[in-house]
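Missing here: one protein chain of the complex. Every other protein chain is in place.
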Amino acid sequence: MSQAQAEIYDLGYQHYDGPRGGRMQAVKSLWVNSFRTTIGLGRGARAKILPVLMSLFVIAPPAVFLVIAAVSPVAAQVSHADFYTATSILLLLFSAIIAPELLIPDRRNGVTTLYLVRPLTAFDYVIARWSAFLTVALLVTLFGQVLVLIANSLAAEQAREFLQENWLDIPRFILAGVIITVFVTTIPMAVAAFTDRRAYAAAFVIAAFVITTPMSGLLTTEWCERSMTFAVESGEIVEELGPEECRRITGDYAKWFVLLDVGQAPTHLGDMLFDDDTPDDASILVAELPPAVPIVWYGLLVVGPGALLLWRYRSMSI
Amino acid sequence: MNQPLLEAHNLTKHYGQTIALHDVDMHVREGITGLLGPNGAGKSTAMKLFLGLLQPTAGSATVLGEKPYENITIRMRLGYMPEHDCLPDFMTASEFLSHMAQVSGIPAKHARTRAADMLRHVGLDEERYRHIKEYSTGMKQRVKLAQALVHDPVLVLLDEPTAGLDPGGREEMLQLVRRTGQEFGINIMLSSHLMGDVESTCDRIIVIEGGAIIEQGDVSEFTQETETFYIDVDDRRAEVIAALEARGIKARISGGAVVVRLHRDEQLDDIRDALVAAEARLRRLAPSRGELSDIFRRSTG
Partner (left out) sequence: MAEIFLLSLRQLLGRWRLIVILLLAALPSLLVLLIRAIGEGEMAFHGEFVGVVIDAMITGGIMPIVTMTLATAAFGNELEDKTLYFLVLKPVSRVSIVLAKLLAVLVVALPLVIASGVVASALVNAEAQQMGILAIALAAGVTAYASVFTLAGLLTPRALAYGLVYVLVWEGLLSTIVSGIGYLSVRGYTLALLHGMDESSFAVFEGRVIEFPAAIVGTVVVIAAFFLLALYRLRTMDVP
């Protein structure tokens, strides 16, 4: 419509002559939307409960260390590797519950169609959603690690000296953070591509990770307990302690069965990055494996679901 | 613009063994074009090929001079309104439109203005800050149209825009479509299985059935050639049909009425005679302008 007409019909339709971005602009705006959805912005108070709660869970432990370190001059150091081992389950809970939010409602409501008829491929769509969630997860994780770093330097005798000696931990925990967040982002998103209910996606992911931990534990832990059969026969437990017998159920294969605890796959790589003075049992066992094994295992657990996720969206008919 | 907006050459699409579209040639120029056909005729497939969502099995689909499957940036200039539900629950119409404009390439600051303008144009000015899940079906349909127009496309594809609307809502939607084409100057291709929709809105019609184009032309050509009449009688329909056929008029029963198609006005006298001969009591004799099934019947038989 010409300028002259637009003046006559004040409320008339106006064509848009301004600048237009292409695919990059499309990906960018989808990324921003995903970021906001992840933290529950613009969706009312109830949508913010879970993201806030989950972030607090991840950040609470280092925040407690920080407070202890600030008030007590002789606080213990907390290793960056231990922080990941301890919070990986919380981080996983966070992403298992929130990440499906970015894919499933779009499919249920049919909004995916509107995205895919815009200058955006299925690949762009998935990458924008995925990377936005990854960013949030990474920010939460790194915030926790920064708290650990501050707590440790406060606990040290000389904060400045401590930082000079340990500054290499910063790139290490950033790299380890990327490793763990890529893991916890990709798997729930891949599961979310295959179910239309967010709750089932979350339950499936959590179940898979929660159940494999004790399974792997039973198979690999060195058990040094007294034999219970003695106790049952005598009825008196305490006095029946014989010589301590230690064994692993899977014997020499135990180091392989540690990998069954899929949720710890990224922390094995983290262990490789950090020099941990007090490694736990699982870390010691994994260290016996050729270094390529945990790397390949992690790769499979990320690339497999990632490929499935992309395949699912590329072959989706809309 | 001399080149056609949409062009298809020997366009063919197979889904495995199923042939959705076979050897289609199509040239769509400016204005409002109706893609008319029954469900499963290949209308949606044709639209998806023009949007570049599907790759042609053979032949080519061209939009604004580009092949959309190879160059998806052409979609910045295209709008699409799907037939099925496609709106988020927990977003306001204003937010949603602004977001969709940005995904189509409009920078954020312009997107907000365009979203507000567009909602005013489709008559949702007052409700724009309410969550979409609170909207009625008619309002949702208008948001669906608005999101297809918010980035000011050259051409917009509307897939069954009146599906699921009551008669009032349907008329409103068709009026909006007409305004979009005539006042906004946006070219439209709309698909429908209802002749009424197409007839009242479009300049040109492409009739498609079984994956092939069976007719195309201006709307007037379709509606003036023949006239269809409904004859309501108490009973004795079979006798009426026999009497009509004895006078050279083909008749069939549809919706409880006898339906005939007349080519000359004198044939009205034949109807009167046939009714008398059949001793049937006439309840109603009503003309109906072109009906979809008529067009198929005429084209195929």
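Residue numbering begins at 1 within each chain, and the chains themselves are lettered A and B in the order written.
Operating definition for what follows: a residue touches a chain if its C-beta (ideal position, glycine included) is under 8 Å from a C-beta of that chain, and two chains touch if they have at least 3 such contacts.
All figures in this text were calculated on a predicted structure; none of them were measured in a lab.
In the whole complex the chain that is left out makes contact with A.
Shown as candidates are A:L66, A:L219 or A:V286; the residue that touches the absent chain is A:L219.
Residue in contact with the omitted chain (choice from A:L163, A:A203, A:I295 or A:L310): A:A203. Annotation: of A:M24, A:L53 or A:V296, A:L53 touches the absent chain (contact as defined above).
Checked against the full complex, the candidates A:A70, A:I211 or A:A307 give a single residue touching the omitted chain, namely A:I211.
Counting over the whole complex, subunit A has residues 46, 50, 53-54, 57, 89-90, 93, 96-97, 197-200, 202-204, 206-207, 210-211, 213-215, 217-219, 223, 225, 228-229, 231-232, 235, 237, 247, 249-251, 253 touching the chain that is not drawn.
Heads up, the rule we're going with is that only the chains that are shown with their structure count from here on.
Mean C-alpha position of subunit A lies 48 Å from that of subunit B. Interface of subunit A with subunit B (complex): residues 1, 11-16, 18-23, 25-26, 29-30, 33, 42-44, 47, 105-106, 109-111, 113-121, 318.
Residues of subunit B that touch subunit A in their complex: 48, 51, 53, 72-73, 75-76, 78, 80, 82, 84-91, 95, 99-100, 102-108, 110, 114, 117, 120-121, 147, 151-152, 183-185.
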